[in-house]
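Quick one: this structure, given as structure tokens, is what I'll be asking you about.
With one protein chain removed, the remaining protein chains of the complex are shown where they sit.
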Amino acid sequence: MATNGSAPKLVNVMIDGRPAAVGAGTNVVDAAHAAGVEIPIFCHHPKLVPVGMCRMCLVEVGTPGVDPATKAPILDDEGAPVIKYFPKLMAGCTTVVSEGMHVRTGTPAVAEAREAVLEFLLTSHPLDCPVCDKGGECPLQNLTMRYGPGRSRFVWGEKFHYPKPVPVGPLIALDRERCVLCARCIRFEDEIADDQVLGFENRGRGMEIVSFSDPPLDSVFSGNTTDVCPVGALTTADFRFESRVWELESRPAVCPHCAVGCNIGYDTRHGRVLRVMPREHDAVNEIWLCDKGRFGHGFTTAEGRLTHPLVRDISGALVATTWDDALTRVAEALKRTVAEGGPAAVGGVAGATLTNEDAYAFGRFLRAVVGTNNVDHRPKVIADDSVHRFGAGADTIVHALGAGHAIVVVGLDAEAEAPVLFLSLNKARRQGAALITLSTAPQKLDRHASHLRAVPGSEATLLAALVRAALEAEYEPVDGASVPSGALPNAAVPNAAVPSAAARVLADRLADHGPAAVHGVHPVDPDAVAQAGKALASAGGVLWIYGRSAVDAGLVPLMAAYAAATGQHGRAGTGLVAVGRHANAQGVADMGLTPDRLPGHARVDDAAARERLADVWPSLPSSEPGLDAGAMLAGGVQALYVLGTDPVGDDPALDLRANGVRTLIVQDLYLTPTAAQADIVLPAQSAAERDGTFTSLLRRVQRTYAAVDPVGHARADWKVLRDLAARYGDAESFAAPSDVFDEIARAVPAYAGLSYAALGPAIRTAPTDIFLPFAPLTEARSVSYIGTRYENRHGIGAAWLTPAEATYAAGDTAAHEAVAADGGEDAFAGYAVAADDALHAAAGDDLVLIPTAILFDAGRLVASSTVLHPLVPRPFVAFSPFDALQRGLVEGGRVRVTGAGGTFEAEVVVQDGVTPGTALAPESLGIAVRAAVGGERAGRVRVEVVAAGPIERGASPTPAPRPSSSPSTTATVTPGQI
Amino acid sequence: MPDPAAVPPALPPADRLQRAFAAEIAAAVAKYPAGRQASAVLDLLYLAQAAYGRITTEAIEEVAAVLEMDPTQVRGVVGFYSLFKEEPHGRFVIHYCTDLPCALRGADAFLPRVCRAFGVPGPGETSPDGLFSVEEAMCLAACDRAPMMQVNLSYFHDLTDERLDGIVAALKAKAAAGEAVGPPFGFGSVRGVAEGVPSVEAPS
Partner (left out) sequence: MLDDLMHLVRGMGVTFGTMFKKPVTIAYPEVKRPVSDRFRGRHELKRYDNGLERCIGCSLCSAACPADAILVVPAENRDEERYSPGERYAAVYEINMLRCIFCGFCEEACPVDAIVLEHEYELAAYDRREMLYTKSMLLVPTAAGVGGTPQDTRGRDVPFRMGGMDYFKTPLEVKRALPAGPSSVGAGE
């Protein structure tokens, strides 16, 4: 484990005469792979626990003989140990190597066993490879060609025939004739995804894979089962009979759906994206992908996309025009606004889905060309420089963490907001990391974590109690024994200069907020908080992973204070990680798309940053912070440039015209509700159509490549902004996104030294050139998956270092101490431990409504996918069983929810684990949830029953449906639809 | 904010098993260490079969809810064992062995007569009066006295037409007498529950 220190003990083995030294505990299959010998496998998968079900890996295994009497090794005449082979063949996947072990894979006995196993596996295989979607990348095909008998003694007419594919889940088709019962899918869902939704039914030849969850195969990771399936039994719904796999052209990319930054490949044919496959990246997504990333590729098609720039004609209708005309109009409108109201009358709001290049070009255009600081992005999870200063170590690999590490997940529904991060967290937890979740709503991660439930409005007091408990456990005497307080367990590197005194100060300041203070406030046991604090104190590293809810609740400064005071940042497995709900939340903040920060998180009045940018930019904006997105949308500017975000769609009540925005320019993929209000609409390119870089939540800058041609006349955002700047006389003419990135490397210190060439091999200069070697990040490189998988040949990106890390890595002690001291006393002064009493004071029948995130939302990216669209649930509100009972709310009924900022109607869902007194409503399902609570993270609402639902709850055994897929939407799936 | 401890859990979708056998469930779960309650799944499935008459979807969901398992896992267990009946069956389930050693003693040729005696159209089916279900079994460990069958939990060996008629008459009499003819199977902690099952001894 890269981050866990001690290297495993090595064991010497001999495989087919080739020596290999592998870690103790390695099984024979993986050891053979390390020695360069292939042992064929079906059921074994290096990411899963071996079960030895398929018997394909049978080999001859021998160990050095030992004299039973003397316990001395038996030696032959030449003094070499005599190898005693086991009388029977051993299953390589379940046999662990031992010192001196010999393995033979090429003997007649092994060959015969392999033939027999393959003949047996094929006894009832339909051999319909010509129509099978797996054909061409099928391990069963390949291994049969290589090791199979070439003929079968079984009579064709005695094969089993099942009805052809059944939808085992809404996205996955199961062909039972092809299944070899390796249980890889079952074990993936069980071990990796923590969804026990697949199982075997029946015995012997009647055995088959079934799912009885409701809805079936109730997992947002179901697509991975098709990758691990070594035969064509499980295939995906979206790729069904689309193409043969050898006809596909795979283009590397980074998934644009969430902030994890999963490496993917767009498999295209004739310029169409037909499927999305994971690309291996041991530091990001291993070999996994969530269903949103895999099936949500509908946006790559032309359907509904903007193809031309649109302007208003004399009647006010939007009509197509040329780029030249549209850009001239934009420049004229902006110049006119500046002439009338000064640069501050212009503002820009961007989405967090832009590439770094686009985001940088946007900020550069508004700041350096127009001259305004009214630049912001939404939704915003990185509003300050906490991550920049106290970010997680650049070599942090969440799924490599284990015993000795603590991970605190704050205000984040990992499965809904960053699904593959959920897999990493789950794996870290299995490996022994202490997992603590702190939130106001339940989530799947809570199952095996120490869950601390906060009441909305007072999250800060619970976090303070946790921090206080941790500091207390670290510095207070335990059971009379005194703990050497000066010796912080981890203060050695790299922030040695941070005084442990800082931690004491912080502990003292939080003295009134200890675990005892949560009693009666939060629905959590004070002892549980103290226990969680002890887990933090005893861990070698504490990683804070937080989401938008934590940011809205103002919890970041306190987490940063803890990280700063204890020196727990800037190393692997320590520090802060912000999880935005969009692909490049980290990158757009790095690029300075915030009103008070320049690129690189420097304040707008930071002299050093201004000096640096003066060399790069044609001019500098004022040193006064600009307006944030909320103020701009509320009419703070006269001309608003909206790039890749849809504020009106999120809040249908928002009327930008009425708010005083006179000129509205919108650049987007679709004619969104915001674009429909615009004066000028510019067609943008989707993530699959252009080159660029994304910065992941662990600050890894990764390249993404164009996979398909742009739709219509859509242009890359940076190109549009370059051409706009040219109309202002800006001389800078970027020719390619790499040029923009080169300027980013000059403007943003953390990106210094990065370039397209360093991030990924874009070109091969000679046929002999190999691609950039994949850094051996974990031992997983030495294993073979024998399943559908894509090697990563296009670079692994690079995570940028925080200043504390960078100075330490550079060995610049003085600078490091300066940075560390900067993170000292003032770093933990900014937090507030406030409780919003108004929110949770008892007030009659009101409930506290908490907007939550949902994976399959009604957003355009999901809606554009034909297979995902049916999984988007109808708008619903989840109540606790307690409140449901008290209010007579019945599953499936309808309620009207009225808050300070609006009202909406939704379906009732009764869900275990919801805090009584609160109700959860997912955002982005077409109802104005966030608006109803006045744009806050929670708010008081009144709930009225509109229609009682099905009364007989006891008779209809429907458990509370997972928000991501209600039964009503999946029940309609028939075999014909798959 | 109400006290979280006072909050009742969500109502389970079905509770026939828990209503009927609360004490037995507790006893079965108590046999295993804390957190390993899923080990009691076989016991609970027998209880559920008793409570529901057969293993229905509701029964599976209730067992899963009680043991905090996923219904799919419970379903897998049900599918593995042939004594868990998912289809409706008669009050008396007759397992008749036709495996090789029994067949060598003529058991397979005798099968149609067994079916006829019980009034069952064929193996795997139930008599019209709902009393008898005949199923073929692969081995009942009594080859030496084949043809043989197992009626609920009782064995009957060395079958002949005359003995069959006598057994059928005895079983019908039992049922007609209104004796509590409960669910056909039960083991372990469930034995107490299965007391009411008619234990027809071989009249030898």
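Lettered A and B in written order, each chain numbered from 1.
Operating definition for what follows: a contact is a pair of C-beta atoms (placed from the backbone, for glycine too) under 8 Å apart; a residue touches a chain by one contact, two chains touch by 3 or more.
The shown structure was predicted, so the numbers you read here are calculated from the model rather than taken from an experiment.
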Among A:Glu208, A:Asp651 or A:Asp857, which residue is in contact with the omitted chain in the full complex? A:Glu208
Using the definition of touch stated at the top, determine which of A:Asp67, A:Glu99, A:Glu112 or A:Asp128 touches the missing chain. A:Asp128
Of the residues A:Lys164, A:Arg312 or A:Arg336, I need the one that contacts the missing chain. A:Lys164
Absent chain, residues of chain A that touch it: 126-128, 130-131, 135, 155-165, 176, 202, 205-206, 208, 240-244, 246-247, 975-976
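As a working rule, only the chains that are shown with their structure count from here on.
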Sites on chain B touched by chain A in the complex: 1-2, 4, 7-11, 13-15, 57-58, 60-61, 69-73, 75-76, 78-80
Contact footprint of chain B on chain A as seen in their complex: 195-203, 210-214, 453, 455, 521, 523, 840, 880-882, 885, 910-912, 915-917, 953-954, 956-960
